[in-house]
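Here the complex is missing one protein chain, while the rest keep their positions.
Letters are used for the chains, namely A and B, taken in the order the chains are written, and counting of residues starts over at 1 for each.
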């Protein structure tokens, strides 16, 4: 069985600021780390590898500049078997659609993935869209925000998904695309020794010409969306509505107000 | 340095930071209060491979070098100095077996250093800074040695399973043997109730006619003094790193507090008295860091590092106590409260003015080294 976990490298902290002159995002000095949610997806893959009776190969795949190899190494230090880095200037500036396209094309080349895993979303852009986009491009079923997942038969997984107030149980025939919730598991730490040994595992870098790509769907040209403005959020100005009277009177004023806001 | 080494070191420190924030830091205050680490804590640390950070790969370790090993303890100590000191005691012992043990002894012992703690014991009731004053002995009986004696104030004493022990093999001859807690005649004695580094067990072992093979001798007969000095040197680099971590912790507490608080209607960050204290803490932290990094760098390059290691510890221990005192003063009442960690950081730092050689002894060593230049 082959599992491919798609990961992203993100800035180490979300404390980003806007350059007051250029109005661009000031990313100076921000070290890249693996998107924390992606570690849950890797942990799920490694758990399946640890517990399955058949041999399970876990590959990692990411798209980004060359330093994204660090996150691949970290994932391999956690226990993944190999890594793929999709790196080319032509891929830069991609929105979720153009990103999903390159990843889907790369997954075709990796070939025979039974399970393609994603973290719930990246902590920088916070979209969670690439998983479903890839699933659509590969014509595979998707299970998003999985709260649990197990192999339930040959080529079959059973997963639970928590909607706002419903727990769904879903059964998918593989291959399938799954994105996972962070509460699914606690990712293991890479051990110091496995960090060293990860540098002996294969890391494949694919550039533009290594993949079968339609250039009009790449990078900025292939991205329907454009960011026109970036700004720091203004602090929310709140008008304090006092609740008055006895605790009981105040509580009933609150209940009325919350009902008006559809909060209860 | 090869690119892969740099990348691996970066990943190691990233992992150590992550683990420290989530698993080690939260236990700092409880460990100080309880005078022990919580159940399962050492096992988790062991399972995550911390014991093998500097153990060569041929023995199943990670084989990281002296500089990044020290940096790792620096990072751990930002959240919990006791845990860093426990690792320091383990690493310095492994270092001596690597330096002085025969290949056969290394092959026999070191693979277990990934999941068993090692400790180095010198002190006895009759002699701390004067090794010749010790009374533990090893007596040759045929192919074997019989070891008898009582060692106290051992870092990780009671926790460690393997001990390097300094004993007399003749009235004027000091040697080091390796003993294991599973050997007949080995038992644990009293555990110390110290005022600082309370999460690091410090205790006593009692050796009653322990029989060991000749291959459990480290180095040659009579190398005890050399090995003891070497263990001190290696420990002092790591203590410089731990002290740097403590000061980074203190600095963070001081600056976080100053950024939030006002005296009257003026923010603390605008007061000159705060500037002076924060600047002093930062300078003490940075000088200690440079000193331990320099010593580690010399060690990695195969150069002598004894004097620099002594400086890192002698300077760093007083610096961290003073930095803690300044931090306490900035926090005033909160600093004096046991609800905040400042007072216990001072107690933790204070231990290192004594352990692995007092600051007085360290100054003598530095001065002697200077006279000899």
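Going forward, a contact is a pair of C-beta atoms (placed from the backbone, for glycine too) under 8 Å apart; a residue touches a chain by one contact, two chains touch by 3 or more.
One rule holds in what follows: contacts and distances are computed from a predicted model.
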item: Choices "Electron transfer flavoprotein subunit alpha", "ATP synthase subunit a", "Aromatic-ring-hydroxylating dioxygenase subunit beta" or "NitT/TauT family transport system ATP-binding protein" - which one is the UniProt name of the chain not shown; value: "Electron transfer flavoprotein subunit alpha"
item: Residue touching the undisplayed chain, where the options are A:32, A:93 or A:128; value: A:128
item: Touching residue (missing chain; options A:89, A:109, A:167 or A:207); value: A:167
item: Residues belonging to chain A that touch the chain removed from view; value: 11, 14-16, 18, 25, 95-97, 100, 123-133, 135-137, 141-145, 158, 161-173, 176, 181-183, 223-233, 235-236, 238-244, 246-248, 250-252, 254-255, 257-258, 260-264
item: Residues of chain B (touch criterion as defined above) contacting the omitted chain; value: 26, 260
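By our rule, only the chains that are shown with their structure count from here on.
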item: Length of the line joining the C-alpha centres of chain A and chain B, rounded to whole Å; value: 40
item: Chain A-touching residues of chain B, taken from the complex the two chains share; value: 4, 7-8, 10-12, 14-15, 18-19, 48-50, 52-53, 57, 60-64
item: Touching residues (chain side chain A, partner chain B) in the complex; value: 33, 70, 73-74, 77, 189-196, 198-199
